[in-house]
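A single protein chain has been omitted; all remaining protein chains appear in their positions.
Take a look at chain A:
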Amino acid sequence: MAPEENTQLLIETLTSHREEFLAQWGAIVGEALQGRLSVAEMRRELGELYEAILQAIAAGGLDADGEAYGETRSLLIELSRNRARQGFTPTETATSVFALKAVLEPALTGEEHGTRTYLQFAKLLDGLALLTTEAYVRTREEIIASQAEQLLELSTPVVQLWKGVVGVPLVGTLDSARTQVVMEKLLQTLVDTDSTHAIIDITGVPTVDTQVAQHLLKTVVAARMMGAQCTISGIRPQIAQTIVALGIQFGDIQTNASLADALRQAVREVAKDAEDDVRGLL
């Protein structure tokens, strides 16, 4: 039997039983999704998909990667993305596609050459269901990536602690991406608040290795170039001992055990500067 005859049989079956198949398909999918999706929306999705698959079979045969399946693929990707956002599992999404196999099975296996046609149709649906899983994973990755970005933004606040003093409470790991964010924010806040002192607090940084130290030093140097005094505070005893053992030189950079000490010192210096300014005027 030639492939065209299989295709012909499929098209005929899909066309003549359209309403019946769609109803069955909807029933199976609806049961699996258990009311988490409105029936009308689900039926609309399945209806569009059904038409797209039917047209694709008529136009280009049974190759899920073929050109004729462009619309089917984009419909499936959209469906998969929506399901991913709504919190469905990839299995549930793929099962929606697989369900069409069960619908067609009784109708096809009764026909002459039906089993073969059914197998080919099943292969096509396998390919399409795989596509939904792929799209699902991609969507989740996009969500994770955007969350990681948001977290990066969230976790690097630069706050004004006093008039002329800004603080950067660092929490977690300091990699080059975060250092860049911290540095940009710090330098901008120094300008915006007209501050002369910056305190970088590393109480929340669990590990200070050479990379973290290097990033801290860079940030301090950049702040200094803007004319600001920069202090690193929150150096706990174990961190101090580790930094010494590693052999990292903080040079003439001022460091403090606590943020409170660093702030007190900075406020004192700001006050002294202000006094000097007044004296200079008089």
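Just so it is clear, contacts are C-beta pairs under 8 Å (C-beta built on N, C-alpha and C of every residue); 3 or more make two chains touch, one makes a residue touch a chain; residues count from 1.
By definition in this document, contacts and distances are computed from a predicted model.
**Q** For the chain that's not shown, choose its UniProt protein name out of "ATP-binding protein", "Electron transfer flavoprotein subunit beta/FixA family protein", "Branched-chain amino acid ABC transporter permease" or "Phosphoribosylformylglycinamidine synthase subunit PurQ".
**A** In UniProt, the chain excluded from the picture bears the name "ATP-binding protein".
**Q** Taking the full complex into account, find the residue in A:Glu31, A:Glu112, A:Glu141 or A:Asp209 that is in contact with the omitted chain.
**A** That would be A:Asp209, which touches the missing chain.
**Q** Given the contact definition stated above, which residue among A:Ala40, A:Ala245 or A:Val278 touches the chain not shown here?
**A** Here the residue in touch with the unshown chain is A:Ala245.
**Q** Touching residues of chain A against the unshown chain: what are they?
**A** Missing-chain contacts on chain A: residues 173, 175, 206-211, 213-214, 237-239, 241-242, 245-248.
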